[in-house]
Structure formats: structure tokens, C-alpha cells
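Have a look at the structure below before the remarks.
In this view, the complex is presented without one of its protein chains, the others remaining in place.
Labels run A, B and C following the written order; every chain starts at residue 1.
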Amino acid sequence: MTSLSRSEPIGYSLPLSPSGKSSMVSEPPWHFSGNMLWIDYRVDPAAAVGFLPERLSPDVDAGAAAAVFSEWQWCSADGGELGDPVRCQFSEFLVLLGCRYGERAMARCPYAWVDSAVSLARGWIQGMPKQFGAIRMTRQIPIGVAGAGTRPGGRFAASLAVDDRRLVDAAVTLRELVDEPPALSRLPLVHSRVSPPWTAGDAASPAELVTSRVEGVAFSPVWSGSARLRFHADAMHDLDPDLARLVPRETGPGYYFSYAETLVGGESLA
Amino acid sequence: MTSLSRSEPIGYSLPLSPSGKSSMVSEPPWHFSGNMLWIDYRVDPAAAVGFLPERLSPDVDAGAAAAVFSEWQWCSADGGELGDPVRCQFSEFLVLLGCRYGERAMARCPYAWVDSAVSLARGWIQGMPKQFGAIRMTRQIPIGVAGAGTRPGGRFAASLAVDDRRLVDAAVTLRELVDEPPALSRLPLVHSRVSPPWTAGDAASPAELVTSRVEGVAFSPVWSGSARLRFHADAMHDLDPDLARLVPRETGPGYYFSYAETLVGGESLA
Amino acid sequence: MTSLSRSEPIGYSLPLSPSGKSSMVSEPPWHFSGNMLWIDYRVDPAAAVGFLPERLSPDVDAGAAAAVFSEWQWCSADGGELGDPVRCQFSEFLVLLGCRYGERAMARCPYAWVDSAVSLARGWIQGMPKQFGAIRMTRQIPIGVAGAGTRPGGRFAASLAVDDRRLVDAAVTLRELVDEPPALSRLPLVHSRVSPPWTAGDAASPAELVTSRVEGVAFSPVWSGSARLRFHADAMHDLDPDLARLVPRETGPGYYFSYAETLVGGESLA
Partner (left out) sequence: MTSLSRSEPIGYSLPLSPSGKSSMVSEPPWHFSGNMLWIDYRVDPAAAVGFLPERLSPDVDAGAAAAVFSEWQWCSADGGELGDPVRCQFSEFLVLLGCRYGERAMARCPYAWVDSAVSLARGWIQGMPKQFGAIRMTRQIPIGVAGAGTRPGGRFAASLAVDDRRLVDAAVTLRELVDEPPALSRLPLVHSRVSPPWTAGDAASPAELVTSRVEGVAFSPVWSGSARLRFHADAMHDLDPDLARLVPRETGPGYYFSYAETLVGGESLA
């Protein structure tokens, strides 16, 4: 039991362990494939700007926003998680706001919820403000009265609940294939990495603006249609009054598509 | 408040209420659409027969069994549940055994688990022995490293956990489209309706053999491939030693397909 | 594999199996011990009567109601479940209404929710209209700022959510020990056993009025105090408009106490 034979416990994240395999978050790259129910909407531009760090400007199309539900599978480089769906699946809801970093059009995510703690922790490493919630979303089942398909008239619904309160629900009825995915989905996300202060030395570190380095981006064909989107403002006021500022002023159109990407790391906007 | 103005509270099931709309289980018909991960396997024929009521005989192919994972959407006649995925979705795992009722080939379901109480109660009405469990299953996502598609090499995995214990896991790697769905999927299910005795008058009622009246059966194209199936015998012994009798002796092939049906009522096998 | 050596699969409830041990609901007696957060309240008497079968009359104190949150442990005769908390614990919320059966004062439960499927199925056997929900309730922890104790000023809060919607929340601040538990807690419950029709022969069976045979009833000392009770009427209208008829017109007092009983069977009110 001398220290000579000891190695430091290691890991990309906590928990540290002798082999490093206990790390809750695996080392990037991380591969993601998801089905997305996307609703474009518009917020009060003055509300949106309150969520933008000073180095970001409102989009030229001030008030452009999106409410995005998705069901994901993910895996590490070796794909090991794919054999165990409880580990490779999670669902997500996020709000996006159009913005600019200098001349560059980007998307800002003020709020996100997932139903997996691994996904949540991975989000915080990137500066993505994931919280925990219950996300439900219609699944593609190609046949039958209770099915849902990517065809004209196909209906997809979704909801978000947080702390046992319904916060958002939405539905999209598909109409047609469109040439392009929604505008905000084609922009890089810009996040703020934050280190909550804990010890005396931590006090001063400011948020760091970052974007993600992404490879292998792929879109399936994109369906578009009419959308319904409801933010339950009373429950939002109860849980988080700031969130309630981002209620829809206008809704639509909606989209359904699949999306894939590989996240390889972050890049500081210095 | 005289009884003249009163109506009896009503409902297809509990809870009874003035309008009948509180009924947890809606009146049939019930429409179902699901994605199925199906693994044919073989059990000890002597074990299988122990789960057959005396009026049923073993199948000529004694020991034929299936382990079936599925993700369902369902709705009542008016389709109202489809707009709220938390109400219209559930997942299921069931074991099937081949059997005969007289000359008629049928399938017997000794065990089933679902993750929705409405589905569970609906099962008991039909004589389907649903219990509560956590079912996970790979989702179709057509693109990306972490996706899964219906194509040669597509991999689908699934698991069942009950009372915080992993009981079953499985995986299928797709190889090819086949002409027919698996044999047991084409047979009617035969269930035992049971009324657990509660008051003095209840004691004697025997189980009633029933099958279901089904309409609108539809299958998608059926993919077949190689399968892996593991029953965690230790955990089964801990929770339910009878269940452990149905561990696989042989496994495969596996299948992936979608299935739809409308359940309109039951029929007593008198 | 002759039928000579076969025994019928058995069980108190589904699933039936060779030994009968697969039965999801164990045979009574069932022992229950629980911590209860109880809020007396008053409903519109005309609304209450709509939930009473014709053979029951409103209580002389028309409109008397209670909203009851509880955290239970239960076990079968052999106590086996107690070693595995995932199996012996469940939480419950129920609404009670005062009523009479002839001269006999009783309590009627129009709605109940639990977070365990075994508890739900056991409720239906008794005629108790349990549905599935998420119930949360402050726990007794005797020390610290975040604790809660049975002492003057002790605060206990609770909530019910169903299908990802908050339906009820409540809180009680304890003031003093009282001599008696709340009035409705001392009355027998009267339930309606219902057999949802499935096969042709089922159609006519009416609900059966039953009460439970209970032994070993015990109350801990009973604390009383001021209460807050909120029914979220919008979410109720959305999920179940009948339920929304039972919103509070007046609230209080509230109570905190422990309760135990053994349920041995039912008795038909013929």
C-alpha cells in the first residue's frame, strides 16, 4: 500500500476511478441521431434580448424563435451505448432565439430540458442550460388509426412537464415536403459556459461564450405543416417567471424531420 | 337534493362519475399501432405446459415461444388521446407460447408487462396478465451513427426491468425482408379472465377462457435477422420463480415490424 | 406431456402460474401503515350528490369532504414485501365525501390516485377507483431547517399530478394535538365494484355496493392545524371535467397522523 504503486484515479468527468471508465460523461466525440418536432414561433423582441449576453445582438429578424421537441439516441466513439436503450436514449425540449455574434447569424438556447442526467451533465460541459423535465412526443408508426406517418395529414404532438407541471404542449399537422430545414436549425448554437463559484478562488470567473464543433451533420427530408403551440403561462410564472417572458406571440409553421450530428468539442468565441 | 333529480354515476370502468367521462378505461373499440421487436425462442416444453389451462393443449411444435417488445400508440373511437402523447403511448414486453384450443392453433401469453396503468387495467379486462415494468427499445431514426433503420445491418435492442431489476435484454440485427410475420404473431391470443374473490359471494368463479375480437389488422413489411435474448435468471428467481421456468433454450430468428389492430370486444370460448 | 400430469395454472389474480406465486396481487389479508396529510374541505353539495349511487344519501352535513395525501407501506400475511421498499411502498391521494347508507354514516371515495400498479389493481378488486398519479408529500425529519416535525409550527406540503399536469396542492401548518382524528377518517368507506363488459355475456352486471372488512385499525396521536388546498381547475377541466366539480368551497382544518389497518375482505351491502 505504498504510494509508489498508485495511479491517480482518472476520468473525463466525475466519478474518477482507477480505469477512468466510471466517468458519467464519456469523452467526446458524441454521436447523436434524433427525430425532431420543430415549431417556429415569435416572441416579444424585448423579452428575447434580455436573454442575450452583451456580446450577442438580436437577430435582424428580431423575435424569431423556435420550440423544439426531440427524441434522441446517442453513443460514444465505440458505439457501446446503442445496445442498451436505457443508456442511449433521451428526449429534449428546447427554446431557440435568433441572434448575431458580430456579423455571424447564430442561435441562442435560453432554456432546454432533457429526461436523462447524462445528457444534462453533458449539456453543462458545453454551456447548454439543460434542466430536467418530462418530454413526450408522437412516434412514427406507419400503419393504423393510432399511427403517425410522414405524409400529408400526419399529426405529431408533444409536451413538456417540469416538476409535475405541464409547461408546454404543441402539435403539427404535416402538409408537404419542403426544400430546407427551418432557419434556426441551420445556425450554430452559441452557449455560455458557467462555473458556479464554490471556493474562495472561484468568485470572479465570467461566463465564456462558446460554440460547438460539429461534424457529420445530416438532415432527413423535411416535412412542414401547420402548428399549434401553447405555453402554460400560469405554471411558468409559478416555477420560473423569466421563462414566461418567452411565450408565443405568433406560431408556425411546424416541421418534422430527423437530424444527426457528431459533437467533437467546443470553440471559444474569444 | 331529492333522489328524483339524481342520476346514477356511470362509467365503463372505475371511477364512476356523473357524465361517465372519468372512467379510466374508455369503452372499446380501442385502436392500436405499434413498432415491434420480436424474438422467436424455445422453452422447455414441460415448463410451457405448466402455464396452459387444462382446456388448452401444447402446440404440435411444443416449446415454441416468443419474446416481444413493442412501443404502442392507442386511442379510443374518437381519437382524442392522440393529441396528448403521455396518454396515448405505452411500451410492452410479453412472452407468448404456442398452444391449441381443440384443433385451433392459438397463442398464450403467460406474462406481460407495460409501463402504463391504463394499459394494465385494459389488459385485465381482457384477461391479459399485464404487470408494471420498464420497457426500453431502440427507435427508428433513419440517419446518423446513433440512428437505427429498417435496412440490412440495422440493429435494434430492448430491455425489460421490473421492480428495479433487469429481467430481460435482447437485440436483433436485421438481415432481410421476409414474406410473413412470425408464426405466433398470426395466431389469436387466448386469455383467462379472472375475478379475484373479495366478498363472500365471490369465492367460486373460475377463470373464463376468452379470445379477442379484432378488426383492421395490418402488418408493415417484416424484417428478419439474427437475435440475442437473455433472461436474467437470478433476478427472476428473486422476483418470481415461475417466470424463470420460461428461460430460452434456443433463440432466433428475430423480427422488426409495425403492427396495427382495433380491439372491439371479447369472445368466450365456452 | 399428457394432460394427466398437468395442474391448472393458479393465482389470486393474474398472472396465473404453476405455483400461483406469479399473481400480481397477493391474497388478502393486506397490512397497511401510512403517514397521512388530511385536509377537511367543503364541496358544492349538489356536485357531491352526483357522485353518489342511488342507494346512498348525502350526509346530514351535506358537502363535507376531505382531500387526503398519504405515504404507505404494505405487506401480505408473511411480510415478505417489507424487505424490498420498491415493492412495499406507494403514495396515494384521494377525495372523500360524507354520505349515508340507510342510517349508517359512511364515506364515499369518488377519486383516488396511487403511484403503484399493484396498489391500483388491488383497489379495483375492492371497488376503489384508483388511477395512476404522482403524489409528493413532506416527510418527517426531526431536525434541521429543511426537516419537518410533528410539533407546533411543523409544516407539511403535498401535491398530486396526473398525466404530467399538476392537479392539486396543499399544505398544513400544525398547531396542536387533538383528541380525535377527522370525522370522515372514522367512517367505513363504501365502494362500487364494477366489471367492465367485454364478452357478450357481460353486458348487464350492475355495480355492487361493498364495504371493506378491516382489522387492527390504529391511529397515532393526531395533529391539527391550518390548511391551504388548491385544485387546479383548468388542468382538471382539461383531463376530466367531472373531477372539477369537486373543487373546494371552504378549506380546513388540516391534520397529520399515522394510520394502520389490515384489510381482510369485502362485504356486499345487499
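Quick note on the criterion: a contact is a pair of C-beta atoms (placed from the backbone, for glycine too) under 8 Å apart; a residue touches a chain by one contact, two chains touch by 3 or more.
If you're wondering where the values come from, they're calculated on a predicted model, not measured in any experiment.
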Response to the item:
Neighbours of the unshown chain, displayed set only, are A, B, C
Worksheet item: In the complete assembly, which of A:Glu8, A:Asp78, A:Glu103 or A:Asp179 touches the absent chain?
Response: A:Glu8
Worksheet entry | Touch with the omitted chain, as defined above, among C:Val49, C:Ala158 or C:Leu229 | C:Ala158
Discussion item. Which parts of chain B face the unshown chain closely enough to count as touching?
Written reply: 134, 136, 159, 161, 164-166, 234-235
Worksheet item: Hey, which chain A residues sit against the chain that's not shown?
Response: 1, 3, 6-9, 11-19, 21-22, 24-25, 45-46, 49-54, 57-58, 62, 84, 86-87, 110-112, 116-118, 120-121, 124-132, 163-164, 192-201, 207-208, 210, 240-243, 245, 265-268
Item to complete: Mind listing the chain C residues that contact the chain we can't see here?
Response: 31-35, 71-75, 79, 82-86, 88-89, 134, 136-148, 155, 157-159, 161, 169, 171, 216, 218-220, 258-262
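Please note the rule applied: only the chains that are shown with their structure count from here on.
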Worksheet entry | Proportion of interface numbers common to chain A and chain C (over half same, under half different) | same
Item to complete: Find me the chain with the mean Cα position closest to the mean of all the protein Cα atoms on display.
Response: B
Worksheet entry | Distance from chain B to chain A - Cα centre to Cα centre, in angstrom | 34
Worksheet item: Just how far, in Å, is the C-alpha centre of chain C from the one of chain B?
Response: 29
Worksheet item: Roughly how many whole angstrom separate the Cα centroids of chain A and chain C?
Response: 40
Worksheet, complete the sentence: Residue numbers in chain B touching two or more further chains are 84, 86
